[in-house]
Structures are given as C-alpha cells and as structure tokens.
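Excluded from the complex is one protein chain; the other protein chains are retained at their positions.
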Amino acid sequence: MHILKYCFVSDAEISDGSKILFKSNDKDLKSFLKEFYKSEKLEYPKFYKMDAQCKLAFIAAEVLFRDVVREQYKNEEIAMIFANSESTLATDMSYWESTKDIASPALFVYTLPNILMGEIAIKNKIKGENYFFVSENFDAQLLHQQTEIVFQNTTTKLVVVGWVNYESETNYFAKLFLVSKSEIGLFPFTIDNINNLNK
Amino acid sequence: MDSLIEELKIKLIEQLNLEDMEPDEIEADQALFGDGLGLDSIDALELIVLMERDYGIKITDPNKGREVFATLTSMAEYIKANS
Partner (left out) sequence: MSRKVVVTGLGIVSALGLGVEQNIHALQNGQTGIAPIKYLQTRLRDQFVLGEVKYSNTELKSNIGIGEDELISRTSLLGILAVQEATNMADLTVDELKTCALVSGTTVGGMDLTEQIADFESEENLHEILNLHPCGDSTEKIASYLGVEGFVTTYSTACSSAANAIMMGARLIKSGRADRVIAGGTDALACFTLNGFNSLLILDSEYCRPFDRSRAGLNLGEGAGFIVLEAEDIAKPNKALAVLSGYANANDAHHQTASSPEGIGASLSMQKAMEVAGLKCADISYINAHGTGTPNNDSSEAKAIRNLFGENHPAFSSTKAFTGHTLGACGGIESVFSIMAIQNQELYAGLNFSEADEDSNIVPIDQYAKSEIKHVLSNSFGFGGNNSSLIFSKI
C-alpha cells in the first residue's frame, strides 16, 4: 500500500504535503473555501449547499483527485474510509436550533457524518465501499487497519482515507490520503508514515 | 405580483444558498427544477419551510409542492391565492 497523494486543509491553508497550494488571509473557513472555489473555477453549485465539514472534505478531495487519471479506475474500484471525533456536532446544534421554529431539512441531511462521503462519491462517481468511524482521537492504527481490510476485497484498487473535523469557523482540519494498493507512490502507507505526516 | 416575484428571488437565493446567483439572473417563468435552475428535492423541502415561515402557508404533499414550485410565477400566484 502506498500513498499516492495527500492533502491537508487547516488554518486557511491548503497543502499537498510538499507545498502550500493555497493560502488565504481570511481565516474564516466559509470565506476561505469560497475564495478557493472561485479561484479554481470549480462550477459545482451544490458546493454552496453543503455544511462546513462537508465543504472541507469536498475541497480536500477535489485537490486529491486533481491530476489523477480517473479513467484508470472503475467506479467500484475506489473506496472511502473516513473518521473524526466530532461526528457532526456543529450542524447538529444548528439543526437543533432550527427545530425550535421549523426544522430545516437541508440542515438535517448534514447531521449524518457519512453524508460527506456521499457528496464526494456523487462528484467523483465513486461506488466502492465506504465507512465512517467516530473515534476520540486521530487514530492512524484504525485507518491503516481498515484500509488493509478493504484492500483484501479484490475489487478495491484505491482508497480515499480521511480525517475531517470541523469545530468552528477558525478551528478545523481535513487530512486526506489517496492510497493505492500498488507498491508505487510517494511513501508506503504505514502507521508511522501516517503519524509523521500528521505532525 | 411583480414585487412579490422580486422578493421571492432574493429569498430563494438566501434560503437555498445559491451564492453564485444574482436576482436578475432568475427569470419569473424559468423552471426552478430540472434543467432550469437545477434545484433538487432537498431544495423543494426548504421551499416548503420558506412558504410556512414567511407566508404562513403549509404544504404537506410533496406532489403539491412540485406543482407550486414550478416557476417563480406559479409560486407567487399560489401565495396570492392562499394568503
């Protein structure tokens, strides 16, 4: 298993590991991601409807899939394994506020953490396995173990591995890895390497 | 009627997070769903919330919603007739 690419988003900065791809003076997540969306001319209006955590994961996945020859992989050959500690706490709270008046369906939809994988799947036509874990801390061992298990399913060739947490407009991060079953890539996908990259 | 349609344009953009759109870009008789403005089923549900909250009109049948939300004109007509 090798990491083909990775993408980190935090503190108004998007990096692909080796270099900073985008930096904004606006620390506020919503404005910062919109700035990136505009500068990249993404033209995917559904983006605006997503909640903050979903936007965060979505943008990181856009960067991850850039330059990947998507046609090399069938839709069923790409899987996703995500985790976080917050589940969807921020949106749970906004939705709960809305129920005091009239419950908002658009907010309710995003009170499930796996919806962000659904959005990435729709955009990138991914039909493989997809799992979302809720664990207290970033758990490289869990992500590594799950990726290994999913690769035992012979159809899977590529796994998008992610840790995405949105706490507030200024405290958020996404760490996404594109992991290939093959022995070619940037680094071997090992627990140590994941932890080192996470530092 | 025209002022109601103008009002709806602004509400639509705000309620449905159509951040890239300006009110002038939405036409009164443009289809809101499908190939028109491209709204989806969750948007339709949010429009139901908007109708109840801002105009006191309750729509409980999704099929009725589809009819009412065909265009801004049909929405405005429905509001006029029911408020």
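By letter and in written order, the chains are A and B; residue numbering begins at 1 in each of them.
Following the convention adopted for this analysis, contacts are C-beta pairs under 8 Å (C-beta built on N, C-alpha and C of every residue); 3 or more make two chains touch, one makes a residue touch a chain.
Every value quoted in this text rests on a predicted model; they were computed, and no experiment measured them.
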Shown chains touched by the chain that is not drawn here: A, B
Touch with the omitted chain, as defined above, among A:1, A:21 or A:89: A:89
Selected from A:61, A:109, A:158 or A:179 as touching the chain missing from the view: A:109
Residue numbers in chain A that touch the chain omitted from display: 75-76, 80, 85-87, 89, 92, 95-96, 99, 102-105, 108-109, 111-119, 121-122, 125-136, 142, 145-146, 148-149, 152, 155
Residues of chain B in contact with the chain not shown: 40-42, 45, 48-49, 60, 62
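By our rule, only the chains that are shown with their structure count from here on.
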Distance between the centres, which are taken as Cα means, of chain B and chain A, whole angstrom: 32
Residues of chain A that touch chain B when the two form their complex: 34, 45-46, 48-49, 101-106, 109
Residues on chain B engaged by chain A in the complex (per definition of touch): 16-20, 38, 40, 42-43, 45-46, 49, 52-53
